[in-house]
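Quick one: this structure, given as structure tokens, is what I'll be asking you about.
The complex appears here without one of its protein chains, the remainder shown in place.
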Amino acid sequence: MSQDLRNAPTTKPAIAEALRDIAAPAAGATAATPVAPAPSDMVTIKVDGREVQVKKGTNVLEACLQNGVDVSYFCYHPGLSSPAVCRQCLVEVVGQPKLVPSCYTPVADKMEVVTNSARVVQARQQMLEFTLVNHPVDCPICDKAGECTLQKLYDDWDHKGSRTEFDKVHKPKMADIGPHIVLDAERCILCSRCIRVCDEVAGVHQLGMAWRGDREQLTVAPGQRLDNPYSLNTVDVCPVGALTSKDFRFTLRAWELYTVPSVCPGCATGCNVEIHHGQGEVWRLVPRENLSVNKYWMCDDGRFTYKEIRSRRHSGARIGSGRGLPAQAVSVDKATSFAAERLSGTVQKGGTIGLVFNAQAENEALFGLSQVAAKLEAAGATVRRYVVGRKSHPERADKILRHADMNPNTRGAQVFAGAGAGDADALRSDLGKGALKALWMVGEDLPFDDAVLVELAPSLDALETFVVQAVHDSPLVRRAHVQLPACTWAEVDGSFTNAKSMVQRIRCSVSPAGDARSHMELVSMIAKKTRWVEGEAWQKSPRQAFLQLTAAVQPQDGSAGPFASADWGRELPPVQLRFANSRG
Amino acid sequence: MVFGMPTPDEIVSGAARELRSRPQFPPGFGEDADDDAPLPTEPMTINMGPSHPAMHGTVRIILTVDGETVKEADVQVGYLHRCFEKEAEYATYTQVFPYTDRLNYVSPLLNNVGFAMAAEKLLGISDKIPERAQYIRVLIGEISRITDHLTCVGASGMEVGAFTPFLWMIKCREWLWELLEELTGARLTHSYVRIGGVAADLTDNFAQRLRDVLAKCREAMVDVEKLIVKNRIFRDRMDGVAVISAEEAVAYGWTGPCLRSTGVPYDVRKDHPYLVYDRFDFDVPVGSTGDNYDRFAVRMEEMRQSMRILEQALDQIPAGPFKLDDPRISLPPKSQVYNTIEGMIGHFKQIVDGVKIPPGEAYSYTEGGNGELGFYLVSDGTGRPYRCHVRAPCFILMQSVPKLIIGAGVADIIPTFGMINMIGGECDR
Partner (left out) sequence: MSKADLDKLVAQFPSAIVSTHSNCGDDTAVIRSETLLSVMRWLKGSLGFDFLVDLTAVDFLGRDPRFEVVYHLRSMQSGSRLRIKVPVACSEDGPNPAVDSVISIWPAANWQEREVWDMFGIKFTGHPDLRRVLMYEEFVGHPLRKDYPKEKRQPLIRRDYSME
């Protein structure tokens, strides 16, 4: 470490590399490949004496960050406009008398930028001192502590003691400004990021500044509440603990959390998220940068999908006589043996078997099911395939992120079920006609109201064999002869295919509830025990399944198929938020 | 077999045993049998441990014995495994100190110092530690070495039937621990050392109290030597038992008093001086035969040398700060932490994110109670070790225990094991 620890910026840790990997677009994000722009688009500038090439129109701050030069900032955000209100990003531009806000200054050819001179560092420290003058001593009770930009910048750059003797200005604390959000105006450093998120991302003006000088404070616009469907993004962009999420506050401290990159299962958009988990539970989902999917944002509904991981779980295998009668709890091994016996019995007798590809399940399981279907058809059995999922909500669709299709993997289910697959209505009418003798559902979701399910009940009860792999318990699951416990998306390694046909990795974060196994493992167990499919690569591990499925759906003519850019990615070490540098 | 009081037949030295190996029978016994034929024996497997009253660590030895002679031995450790290395990967560097206390728990401060020096080596501040802090580290380290050796040699007497030396030595150890308790706030798990120095300055009357205690310890050691050094039972059970040559000891990775008992004068404090050890006048005692008695004698003499170092350190210790004055490494004063946001953040980041250490790797080694105590740290630039490996001296010593006890009597296992001085916390980590 350098001689002068006091003024040296903290070394960029190697873990940042791992995190960058997490932050990088997940598998399939094709737009991530950087295309070198034409030379005429580039300008050459000097940053701290080093010549770098950047695109015309970038601002100085971005140019510095792209080239690994650390410039502190509060109000700048890559997804928002730059108002230059915080003055934390001041740098020296040779030839200009005053320091300039780097987030507001576009690069010009031959510009010389200095970010580490004594003058710049002093300006940075003075800005921090100003910001801290009225900041309450709240860290021990503040939800942001540990992932707070103000803490991080003070720790990186300042480390000077306080010089003030007078009382701090008091402002409203614990102001309830929306259904999901609490405001603490004292902690606010007036960066205006949240105002811009509402204006520029959600497209509604719900937040604003009131008063002037050191009395200035953040407030909701008159007669408004912060209730847009993207409101929780304000909590993510808040560099301090002024805006906190009602759902997450006072649960776990930031430094107790681990982060795992994954994909939101809430709708077909497939927003990239980080799962924050600790003590064996998932506590929140936060958006992860992917410029070709969700940029830096996600919707409020998506954030709450984590609650399904621990509610109404079907966590132990049961076998019984179906029809909603009490079933016997058994081991998964025994239940799959029973399922295999019943299914192969029905197939041997020549009964039609229905295979349900659920759009909530991951690609690997659906691929496994398609392999089983292919083997059965080759052996002469009558197989019908259906793609089902949760009910669509056209009213929630908007042009920002929210999609009407509430399933994360509809495209994947369609690919693996094949062209001849029916939809949920086909399943309903086939059941009504009594066309199926056996039904094997990978996933329990159906897009029907309760009334329809009641109407379907007699035809389900008439099935000779009804096997369901269920994540959640429901009356439908209880009608099955074999009720197998399946993992949620947060408990497995696999992939989802979103509405744009991008294959994105999901990763295991917490251990499964009870006896639950992944859909893929359950499909594989039944396939092995029925002796329909044995010893194939996909049955070994999710990664092998992924490799096999990407090869299998590749068109023979060499053109780019639906999974052309699919990539499993590499294994990630566990990342603790506390050692991953504060983000804000 | 009976442990406890040795029968006259057992009180024979290794050489004498040769002469008396043929069984002695009362007159007239088995006159019609062939007296000269040895009694037919067959190997028997017995299980010693994991909880055996005569073993002071939790360890299991599966013995194959032929009569009283050990034919095969499989030493199984791990009963005290606490995932030190795994836990350390999930804790800040400062949070690792309490874990190191529990490695060699009879000399916790030596482990504290060893770990702090590894972190400082990786941080590149080894030469910036204030002198007073370095002297304090020497003082507490040498006190810990004495407590370590007191426990070991005290127990060695007890294991062959002499209970009094154990009580006297434990009494000395208690005086030293009382002193450390006053200094660090804890009798055993001190967690006193920090990166960049130590947690608090010496107490006011520390020097005088230490000198008093050392004087009393010297007396006790003389008393103990009077009791056991010329004691026939003790010498016969220790002399010539579990001999190892210098070459073998090096090949098996021995360090510390056990290695020095074979005549190899390797002591990290002399060969690679760290802290301020190059400023003291002290000797490295070595043995000549590498048997249990040598290991006992080396430890007795090392305690005397440690006392010499302590007295010199007390004379030389300068005034000054006891930790590095750097806001990234040392915590701000509590008055600032509770009353200003600046102090609060400084404290907070250091506690939560830890002291950030630049990416790299370092192996730092010190002379622990049982030998070279090494810490191999790999940092990825964050506030916690990416990998923290301990070179635990007694883990490496333990792997050669089968070699020492095969061919010896069952009763010899206990003093041999005692003189290897396996400390479960360090061996199993």
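The letters A and B name the chains in turn, as written, and every chain counts its residues from 1.
The rule we apply is simple: a residue touches a chain if its C-beta (ideal position, glycine included) is under 8 Å from a C-beta of that chain, and two chains touch if they have at least 3 such contacts.
Bear in mind the structure is a predicted one, so any value in this text is a computation, not a measurement.
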Of B:Met55, B:Val96 or B:Met398, the residue in touch with the unshown chain: B:Met398
Using the definition of touch stated at the top, determine which of B:Tyr90, B:Tyr105, B:Trp175 or B:Phe206 touches the missing chain. B:Tyr90
Residue, one of B:Ala186, B:Val250 or B:Val410, that touches the chain absent here: B:Val250
Chain not shown, touching residues in chain B: 45, 47, 77-78, 81, 83, 85-87, 90, 121-122, 124, 250-253, 264, 266, 271-272, 360-363, 365, 372, 374, 376, 378, 386-387, 389, 391, 395-396, 398-400, 428-429
For chain A, which residues lie in contact with the unshown chain of the complex? 18, 21, 279-280, 511, 540-541, 543-544, 570-574
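Basically, only the chains that are shown with their structure count from here on.
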Dist(centroid_CA(chain A), centroid_CA(chain B)) in Å evaluates to 51
Within the complex, chain A is touched by chain B residues 90, 123-125, 326-329, 332, 336, 338-346, 348-349, 352-354, 356, 358-359, 380-384
Taking the complex as given, what residues does chain A use to touch chain B? 1, 5-6, 10-16, 132, 135-137, 139-140, 145-146, 150-152, 154-155, 158-162, 255, 576, 578-582
